[in-house]
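If you scroll down you'll find the structure; I have some questions about it.
Every protein chain of the complex appears in place save one, which is left out.
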């Protein structure tokens, strides 16, 4: 169900991005294009957060409650990695 | 020419985003999806910077060298605005 | 131990920030000031990631392995929240 929601959002963003491409093709005002790109990025951030939330409530719970220490460490390390990357994009 | 370059990049990003959508449809690992979304965002940031650069070297120069004070102020204010927004997305 | 490391980093950042203040007091070139502010922010991002990592490996493991469902949900929700905020600052 969460997947459906993320999928729907991503498809909306794809449409938004196609709109940005059209703007560039039609030689729209640069600042308007930049603003629309920023809107696309804000929407992508929302999807990422949503996917992370669903990941925490499924895989992460399973791994942390499981007996495989290596797997648990791997899963938690990934969270820190995407968090750190999120501050860079 | 700059427009051609931005356009080509944006179309590549559109393909990348369609790849992300496919990943979600095929139920790929959440963290891999998030990483690909972050890669799309990094690529969008590059296009934005490129569009801004071309804007500075055309419209901004024209406005700042022109006689219309209001227009100059408007154009410079927009730069600050997209800069401020870029720290938020 | 992790706390010591974060603390040391934060104190270094405080020194860096005082350097930025001095730059402004001495009327340094604006762009140099902005670049130093961005360096401070990059350093803060690193500390945040480090604190998050240590949080995941302590509180989050305890909460997820514990029996309190409400507490587990709260702890996981916070991760998503700081992740989402990290895309905005």
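Just so it is clear, A, B and C label the chains in written order, and each chain counts residues from 1 on its own.
Note that a residue touches a chain if its C-beta (ideal position, glycine included) is under 8 Å from a C-beta of that chain, and two chains touch if they have at least 3 such contacts.
Since we're looking at a predicted model, the values are computed, not measured.
Novice: Taking the whole complex into account, name the chains on display that the unshown chain touches.
Specialist: Result for the missing chain's touching partners among shown chains: A, B, C.
Novice: Given the full complex, what residues of chain C touch the hidden partner chain?
Specialist: These residues of chain C touch the chain that is not shown: 3, 6-7, 10-11, 13-14, 17-18, 20-21, 24-25, 27, 30-31, 33-35, 37-38, 40-42, 44-45, 47-48, 51-52, 54-55, 59, 78, 82, 85-86, 88-89.
Novice: Where does chain B touch the missing chain, residue by residue?
Specialist: On the side of chain B, residues 45-46, 48-49, 52-53, 56-57, 60-61, 64-65, 72, 76-77, 79-80, 82-84, 86-89 touch the unshown chain.
Novice: Which residues does chain A use to touch the chain missing from this display?
Specialist: Looking at chain A, the ones touching the missing chain are residues 87-89.
Assume only the chains that are shown with their structure count from here on.
Novice: How many Å are there between the centre of chain B and the centre of chain C, using C-alpha atoms for each centre?
Specialist: Centres of chain B and chain C (C-alpha means) sit 26 Å apart.
Novice: Rounded to a whole Å, what is the gap between the Cα centroids of chain A and chain C?
Specialist: 21
Novice: Distance-wise, how many Å sit between the C-alpha centres of chain A and chain B, to the nearest whole number?
Specialist: Between these chains, centre-to-centre, one finds 17 Å.
Novice: Give the residues of chain C that touch two or more other chains, as numbers and ranges in rising order.
Specialist: 87-89
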